[in-house]
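Would you mind keeping the following structure in view while I ask a few things?
This part shows subunit A:
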Amino acid sequence: MWAAAAGAFTNSVFGILRAYVLIALWQAKPGLAGYDVLDAVTFCFVTQAFIGPMQLFGGGLTIPERIRTGDIALDLVRPASLQAWALSEDLGRAAYLFLVRGLPPMIIGALVFGVVVPSGAGRWAAFAASFALGVLVSFAWRYLIALSVCWLADDRGVVTVSMVLTTFFSGMMLPLPIFPGLLGDVAATLPWAAMAQLPADVYLGRAGFADAVPFQALWAVALLALGALGTRAIRHKVVIQGG
Partner candidate 1 sequence: MIELERAGRVFKVKRTLVHAVRELSFTVAPGEFVGCLGPNGAGKSTTIKMLCGILTPTSGTVRVAGLDPSRRRTVLARRIGVVFGQRTTLWWDLPLRDSFELIRLLYKVDRRVFAERLDELVETLDLAAFLRTPVRQLSLGQRMRGDLTAALLHAPDVLVLDEPTIGLDVVSKNSIRSFLLRVNAERGTTVLLTTHDLGDVERLCRRVMLIDHGRLAFDGSLDDLMATAPDETIEEVVTRLYTRAGQ
Partner candidate 2 sequence: MLAWTWTRAAAAYPVSFTLMVGFGLMMAAVDLAVILVVFANTTALAGFTRAEVLFLYGAANIAFSVADMCVGNLDKISQHIKAGTLDTMLLKPAPAWLQAAVDRFTPSRFGRVLQSVIVLVTALAALDIPWQRAWMVPVMIATAGVIFASLWTLAGAAQFVLTDAPEVVNAFTYGSGQLTQYPFSVYGRDLVRGVTYVLPLAFVNWQPGLYVLGKDDPFGTPEALRFLGPVAALLLALLAALAWRQGIRRYRSTGS
């Protein structure tokens, strides 16, 4: 519990530091990518708030450790699918962290700078849906990374690459619309955009339900499907082959 509080504190501090940089950028280029300064600051704190529930720095799953100790075999012979079971665990944690690590940065941001708050039940509903999908996409991605431990002796490489890609392309560092040229175009299509960028845009009212949800859902389905394939592969390796 203390670890979560400490995380909330760190997320808030980083939120403040990043917000200042964004303010300076938006002062140099007002209206950049269609955001105003307040939007940019809000975006910063919203994405910081996402770090806890979506585990944007990776991890949050016990699967890699269980693979290393061999306990994963026990999980695989359960009637429930490994992916479903891991998802329910992750959702529980996400809900808890939404409160403990999600709210504080938003509150701090509101106190120090002032943030945009969605108006109207419609926007809140759209945001709720988008946020939930963001968590789902993040889970599906992390699940795939977690499974890879089964085939790789040392997972540090995969974990590092995943963290680099997620932090950079989720919009957590800078809003994706300001990425130049081709980089920006590609970034908008990648799964990580579905994690933080889109829910944040929905929150700000820059994207509507129809703009965000289908894209997020598409990636969620695609990654979960890959996850199901991965589960079958790992079951084959561990239970049938005894790997």
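One rule holds in what follows: a contact is a pair of C-beta atoms (placed from the backbone, for glycine too) under 8 Å apart; a residue touches a chain by one contact, two chains touch by 3 or more; residues count from 1.
As a selection rule, all candidates are chains of the complex that A comes from, given by their letters.
Keep in mind the model is a prediction, meaning the values are calculated, not measured.
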Completion exercise
This complex places subunit A in touch with one candidate of 1 or 2, number 2
Exercise for the section: Would you mind writing out the residues of subunit A in touch with candidate 2 in their complex? Expected result: 2-3, 5-7, 9-10, 13-14, 16-18, 20-21, 23-25, 27-29, 32, 154, 156-157, 160-161, 163-164, 167-168, 173-174, 178-180, 183
